[in-house]
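Apart from one protein chain that is not included, each protein chain of the complex appears where it belongs.
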Amino acid sequence: MTEKNTPLLDELEKGKWPSFVTEIKRAAVKSEAAGELLQVLERSYKERRGHWKHGGIVGVRGYGGGVIGRYVDEPQTYPNVAEFHTVRLLQPSGWFYNTKTLRTVCDIWEKYGSGLTNMHGSTGDIILLGCKTEHIQPIFDEFSEAGFDLGGSGSCLRTPNCCVGPGRCEHACYDTLEACYNITNEFMDELHRPMWPYKSKIKFSGCANDCTSSIARSDCSVIGTWRDTLRIDQDAVKEYAAKIDIKAAVCDKCPTSCLTFNAETQELSVKGEDCTRCMHCINVMPKAIQPGKEKGATILIGGKSTIVQSAFMSWVIIPFMKMEAEDDFAEFKDLMRRIWEWWDEHGKSRERIGETIYRLGMTKFLNGIDVPPVPQMVFRPRANPYVFWNQDDLDRSGTALDGSKL
Amino acid sequence: MTEKNTPLLDELEKGKWPSFVTEIKRAAVKSEAAGELLQVLERSYKERRGHWKHGGIVGVRGYGGGVIGRYVDEPQTYPNVAEFHTVRLLQPSGWFYNTKTLRTVCDIWEKYGSGLTNMHGSTGDIILLGCKTEHIQPIFDEFSEAGFDLGGSGSCLRTPNCCVGPGRCEHACYDTLEACYNITNEFMDELHRPMWPYKSKIKFSGCANDCTSSIARSDCSVIGTWRDTLRIDQDAVKEYAAKIDIKAAVCDKCPTSCLTFNAETQELSVKGEDCTRCMHCINVMPKAIQPGKEKGATILIGGKSTIVQSAFMSWVIIPFMKMEAEDDFAEFKDLMRRIWEWWDEHGKSRERIGETIYRLGMTKFLNGIDVPPVPQMVFRPRANPYVFWNQDDLDRSGTALDGSKL
Amino acid sequence: MAILDQGPPHYKKMLPPIVEENYGKWKYHEIPRPGVLKHVGESGAALYSVRVGTPRLVSIDFIRDVCVIADEYCDGYLRWTTRNNIEFLVSDEAKLNPLLEKLEAEGLSVGGTGRSVSNIVHTQGWVHCHTPATDASGVVKAVMDDLYEYFNTMKLPAKLKMGLACCLNMCGAAHCSDIAIVGVHRTPPRINHEVIRKGTEIPSLVASCPTGAIRPDPKNKSVIVNEDKCMYCGNCYTMSPAMEIYDPKNDGIAILIGGKTSNARTSPSFSRMVIPFLPNTAPRWPETTEAIRKIVELWIANANDGERVGEWVERIGWERFFTMAELPFSDMLIDDYIFSRETFRTSAQFKY
Partner (left out) sequence: MAILDQGPPHYKKMLPPIVEENYGKWKYHEIPRPGVLKHVGESGAALYSVRVGTPRLVSIDFIRDVCVIADEYCDGYLRWTTRNNIEFLVSDEAKLNPLLEKLEAEGLSVGGTGRSVSNIVHTQGWVHCHTPATDASGVVKAVMDDLYEYFNTMKLPAKLKMGLACCLNMCGAAHCSDIAIVGVHRTPPRINHEVIRKGTEIPSLVASCPTGAIRPDPKNKSVIVNEDKCMYCGNCYTMSPAMEIYDPKNDGIAILIGGKTSNARTSPSFSRMVIPFLPNTAPRWPETTEAIRKIVELWIANANDGERVGEWVERIGWERFFTMAELPFSDMLIDDYIFSRETFRTSAQFKY
């Protein structure tokens, strides 16, 4: 293709927000593939339809995923993007980089690929956008050499990600960066070699603000929280009192109405047992209020997007779990193994774990993973009386005709 | 059966609440059937199980329902209750009676039946509890003579009922007594001759307090409301202000926070457009607040109890409808006809209308009954993007490649 | 010959003159004492309604007794309520106290208005139905005896609306009650093959099962129940007496709480299961009366002024309720049916 005219895309170089068209054009200077991408895209803009095809499985030796095969639908017209695969690289926890590492990524990608990337993919990976089949293995080899590894794709553990956490946030209730790193490493086999009914995702957020949106975007959401009562620094409260209306901005918006601001003494008090740790008051007054001392995480299961059974949000299955690097996150890892095993055994093909649990019922799931039911798992108990009774339960609760317990 | 000993049931004659056992015993003085019922019941209390059987269809000429066939499981032992059917009689609107009418009921029932009744059945009927097959027709004939008619049973319109309404309640937004009477009469055929997929119920409540629990107990719930703004009598407000804390007891509990009590002027004001007519403020201060002037009802559809698909509560399908005796409730009757027709065509056997709508979708239902969709029908719009598009809608909204509307 | 389709007796013939005169023109009401409503019309006329509890299952003699009273104090007019109480309609204020004295003398129970517990909406039970898992009238009697002090006073935080259904058909429509008492079977039907062979329509029987647990067994000319799929609903027993659903050892009662149907303040809501099973300890069901009393006392002690049971529990949170009520939480209380998902806690907000 020689046509370099992109009148429609050019419209997207106008305006204040940085332009992806400009970026593709920059890449096109060095990469013919990027140049052709521009042409294909201009055509999509004209015709209002995509021109990419799914296709044969592509990958690297030893792994079952990590590369997304992609082909243009008119390979003769666009030979340089006839194959235009995506390579997913595991990102460092919290997307922290030093420039040396970033330059390494750029250099290797310049050698073999389109020079286009997504920083980052929606799941969290470094996305290298567009390369030929023959280059996949060399790309992997060189990245591997440089200390990188492939991310997940297919029916496997997908690349976990985490919020900035203790790296730069005062709210972090556990070490999200270490948890993400350590746990990703633990499950390398699960991540690189698809073997489950469908994909499974984990996201780590340091507190209930959930800056990774884990509750909506991952099958397992690990959300930092605390077991005791939040801590209030009354001097700092007084500072805030001079600037904001604490009653209106904080107390009145507390979902459990458990905060009281005494306008006279300028003191803030909390009914600790009522607080649901929603983070609101802490968000507004980070200098004055901080989480309690006994920190850990709530584990929620089931989040996913729309297809097939509707979007699900994760729900609580462990209200509070210690998440300590010291014991190597052992309890969490053990739990995940039990969960995946159960799902692997009971899930249908292309059924996310939330859907499997919904289909079979929480009871079967909890029994299967050996977790005791607690009321924290539900907003409210069942409204129907369709309880399933097994013989054990009957034996414990029946009554003989003489009125004696069986 | 000669055994007259009922030690277990006798226990239920103790205590302050009036005793049904005493009542059965009173009936047993005159009725052998009632006497045997006592024996069967004592046995049930001993054995902790029922002794009644469903059975052959029983009824009267010209009707398909109104009588519930019931048989004891050991007819040899209890010959007088071998047949022990229930007759349902349509009650007068709002269960108002003069003693003459009541005595008529007693006299006829004494002649043919057990002398036991339920005042009233859970659906609303006068329940005559226990008679022989051969007496059903004579019972009906005599009651008919006396101005009574049978209630519903089977897959038909069940006996409608209504709250006391304008008869004795200041909140009534339409004439529930007349509506119930008039509409029951209109649908005599639907009530007496089962022809639908399953039962269908209507209950009439004069306001959102819903004293008939129509939203939970009927397929069609007719709940009185108003279209304009509630009316406040400021003098009466001042009277209440002397007795109750209006801010705490009324304003703070208003679900839409649309009431303000001015402690200085002692005046109460409402943001009319925000009020959702929940009745709370009116309930607390009936002397000071009353419904608006433009009265009518909200029509909700789908309520039912647990089996099969879970219990459903009715949901809004007509936010506001005039319910005037003057125009013979024509709009409502017409709506019900369309609704039943649609259900009759689309419902499966033993599927209540709420379940049919849930299975097929509100869109098909609304189209089928020719009611335009309005946001009042839902708490919130759909969270999934699974919209079904038909060619008409596509034609109205598509875009040609040159950007022109199709 | 009977007249067909003549409909119910006309209510207009049943209205006392004061109601006719003030029809649709009532202005406000007061509750001068428990069990007595005073409705005042725009005209200034005052109607006193005296509410009396009944067992609902009553003899014609009872009705006649009541008529005698109504004739003497109410010009022969009275009504029943949606909760099966009687309301004596007194238009002459002078007759109010004499009536109350008379009722007292007759041992009738006046109450059920305002912030009280009223009669329990209920069903047939062992008295007349074929699928009950418990009795109806007996349980109601035991519970009302126990809660009597809250019937004839108005010292509850709010109205207490109870319902009882003796099986999952829920004829008592208990599913939206402050406290619901529900009879539950807990074992699959025992099949009486003899009876089936004698004339049950097998296809209808198979079709009657909502969970598809019944399948034909042509060899045996009978059916087989997949016990893992059965939810003990008893639908099959309604279809055929061969499917014996009653089970004296295992039948009993479940308690659900927190429902309501009024739209006052909060929208109507379903009751939620808090006790999956209590034994059928006839004749007075002490476990049931005790469990209910405990919940009621907890509500009284902790609810805000005017808060219905469900409003209170939703405010404090169900997890807190289970702690306070010292009720065990079990997987049986977690929904696993069609709309289960909405009950799962898709939030990191909860109390410990």
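Residue numbering begins at 1 within each chain, and the chains themselves are lettered A, B and C in the order written.
Here, contacts are C-beta pairs under 8 Å (C-beta built on N, C-alpha and C of every residue); 3 or more make two chains touch, one makes a residue touch a chain.
What you see is a predicted model, and the numbers here were worked out from it, not measured in a lab.
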item	value
Of A:N5, A:T265 or A:S305, the one touching the omitted chain in the full complex	A:S305
Touching residue (missing chain; options A:V58, A:V87, A:L177 or A:A241)	A:L177
Touch criterion as defined above, residue of A:R48, A:K293 or A:R396 at the omitted chain	A:R48
Omitted-chain contact residue, chosen from A:N80, A:T117 or A:S155	A:T117
For chain B, residues in touch with the removed chain	208, 210, 215, 223, 225, 227, 255-256, 273-278, 298, 300, 302, 312-316, 319-320, 358, 360-364, 366-367, 373-389, 393-394, 397-401, 403, 405-406
Residues of chain C in contact with the chain not shown	263, 267-268, 338-339, 341-342, 346-349
Those residues of chain A which, in the complete complex, touch the missing chain	8-9, 11-12, 14-24, 26-27, 34, 37, 41, 44-55, 60-63, 70, 73, 84, 86, 90-103, 105-106, 109-110, 115-120, 122, 129-130, 140-141, 144-145, 147-149, 161, 163-164, 166-170, 172, 175, 177-178, 181, 184-185, 188-189, 192, 208-217, 223, 248-249, 253-255, 277-280, 283, 286-287, 305-311, 313, 349-350
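One rule holds for everything that comes next: only the chains that are shown with their structure count from here on.
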item	value
Chain located farthest away, centre of chain C as origin (C-alpha)	A
Euclidean distance of C-alpha centroids - chain A vs chain C, Å	47
In chain A, residues with contacts to at least two other chains	383-385, 399, 401
Contacts with two or more other chains, residues of chain C listed in rising order	168, 175, 233, 248, 259, 270, 280, 337, 339
